[in-house]
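With one protein chain removed, the remaining protein chains of the complex are shown where they sit.
Per-chain residue numbering starts at 1, and chain names A, B and C are given in the order in which the chains are listed.
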Amino acid sequence: MKIALIIENSQAAKSEIVHDALKTVADPLGHSVFHYGMYGPEDEAQLTYIMNGLLAGILLNSKAADFVVTGCGTGMGSMLGCNAMPGVICGLVIDPTDAFLFGQINDGNAISMPYAKGFGWAAELNLQDCYRKLFEVERGVGYPKERAEIMAKNRGILGAVKAAACHDMLTVLKTVDQDLLKAAISGEKFSEYFFANSQDEAMSDYLKSVLAA
Amino acid sequence: MKIALIIENSQAAKSEIVHDALKTVADPLGHSVFHYGMYGPEDEAQLTYIMNGLLAGILLNSKAADFVVTGCGTGMGSMLGCNAMPGVICGLVIDPTDAFLFGQINDGNAISMPYAKGFGWAAELNLQDCYRKLFEVERGVGYPKERAEIMAKNRGILGAVKAAACHDMLTVLKTVDQDLLKAAISGEKFSEYFFANSQDEAMSDYLKSVLAA
Amino acid sequence: MKIALIIENSQAAKSEIVHDALKTVADPLGHSVFHYGMYGPEDEAQLTYIMNGLLAGILLNSKAADFVVTGCGTGMGSMLGCNAMPGVICGLVIDPTDAFLFGQINDGNAISMPYAKGFGWAAELNLQDCYRKLFEVERGVGYPKERAEIMAKNRGILGAVKAAACHDMLTVLKTVDQDLLKAAISGEKFSEYFFANSQDEAMSDYLKSVLAA
Partner (left out) sequence: MKIALIIENSQAAKSEIVHDALKTVADPLGHSVFHYGMYGPEDEAQLTYIMNGLLAGILLNSKAADFVVTGCGTGMGSMLGCNAMPGVICGLVIDPTDAFLFGQINDGNAISMPYAKGFGWAAELNLQDCYRKLFEVERGVGYPKERAEIMAKNRGILGAVKAAACHDMLTVLKTVDQDLLKAAISGEKFSEYFFANSQDEAMSDYLKSVLAA
């Protein structure tokens, strides 16, 4: 699985803590982690939580990533930014049981976590525990398992409702503020990672034009 | 302020606990609580978390409600259902500090809470504490206050991005599965509460036609 | 390791949930779990949190158990009961990181957990996660590891202070209310488990006399 990591500017100083925790869990499981930034508070490309959401929408809808791990101070802004996008189902995960239940019941494709609120001593242990509860097990199996079928059915209905409520991602990209969009994809490694992994030519072409503008 | 309460079917047995806690806080502050169901597990009209979201979208976009309090087992499903809708900014709130920070930073119009996960002894006290942190104070003032301006700016950008990403609510209503929509508005008191408070004639007309179909 | 499980009367109905979670973790690691009760709310022998503490003091000081897992509604009462005893260092554990840090830093011989407060859906998963953080790893290694030495030194000092502050356990047994003591050791399986495992003849003899009285 391709896991994209996206960190908001207010928590950019914790980039390495989060990246290390994610890689500690994901690498041995055979997943690839792509860190789309920010990498540190002084990065030229500053990502707000809204840009985190746009970026998650781009990566997931283009299949450049299979799963997005993001976050901000409370996790709330990035979660809202992600869930505003078509095709993104982003959970707010605070503890390992949240992570497990989100994986089993909602089986979304993104999580947002708080990297400031409640983030104290040993917080990196909690990050790892949360990632394990998502990535070490089969997701979408239901909890309790007897309710697997109804849970799967509801996930399908939620997907259909989101599809009815949202424009498709390419339309969203063309409609949002183009400066905001350009800022969201101006991270140091975006072009390297994204264009090699995107499976949506129209989206790739459009984003190339945005970067060239 | 008109506060709508919406409870998912899996947690319908806790309807009165949640309603009581909400009224204990909201009534003395002069807010009106409208309980849109479910009222108990045996209700004829069963609300899934997706319907919670649709209902929140209807109530907030029509201005029949100013704020929605919803929830499900983990709070996650209802949060996802709400955030799939245009014009709904729904936080997942677990503890009082979550509630406070969501109110100050994100200043959304809905919260979803877990009514099963972590919901044990004295959970009604935590509900009240969370509601207090949202309703007893001025929201949107920023935390820390020095960051109020940038936080307000980001809220505006998130609103614009959601508007670019979503269809308007009336279109959503016409596009989603009509049986699902009808089920979402078939609660015992929906018609009484909604049509008296809606400020959107087109939405009211459309929903009347759905109920009549 | 011999792990003793002790459950307070207010949470006796959850006896099997806790016992199952503990055995799920402890059995594969080669530990033996001895369930000293309560087994259900109707048990003849009712254990209050104070009796939980007395029982923990008996089991640990006699080496009938190497580790005690106990709890009550909030976990607080049983923790207080345990820490009132000589030779018992009991942590209050709520989440997996608590369990890990208690094991690494304080390396005590007992934990108390809440079985009502915060004990909702999927709480059995949190129990297992907490037990894993205690029993799957070497304890007392320090966190962070660079502080291992000072942490070990402080544990030694705490032990010495407790020894200076408390009477020895046999004296405590002879001094406390004898009806309370008898009630604490009247559980259905106490005699079977305790007398086979106690390594303190004087304590065993005294408790036999109490039971015979």
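Just so it is clear, a contact is a pair of C-beta atoms (placed from the backbone, for glycine too) under 8 Å apart; a residue touches a chain by one contact, two chains touch by 3 or more.
Since the structure is predicted, the reported quantities are computational estimates derived from the model, not experimental observations.
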Out of all the chains shown, which come into contact with the hidden one?
-> A, B, C
Kindly state which of the options B:Asp129, B:Asp168 or B:Glu188 is in contact with the chain not pictured.
-> B:Asp129
Given the contact definition stated above, which residue among C:Val18, C:Met85, C:Leu134 or C:Leu207 touches the chain not shown here?
-> C:Met85
Logged for subunit B, residues touching the omitted partner chain are 95-97, 100-101, 121-122, 125-126, 129, 143
Could you list which residues of subunit C touch the chain missing from the display?
-> 48-50, 53-54, 57, 73-74, 76-77, 79-81, 83-86, 89-92, 94, 97-98, 101-102, 105-106, 108, 117-118, 154, 157-158, 160-162, 164-167, 172, 175-177, 180
Mind listing the subunit A residues that contact the chain we can't see here?
-> 73-74, 114, 116-123
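As a convention for this text, only the chains that are shown with their structure count from here on.
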Subunit B and subunit C: spacing of chain centres that average the CA atoms, whole Å | 44
Whole-Å distance, C-alpha centre of subunit A to that of subunit C, is 42
Centre-to-centre distance between subunit B and subunit A (centres being mean Cα positions), rounded to whole Å = 24
Residue ranges of subunit A touching at least 2 other chains are 97, 101
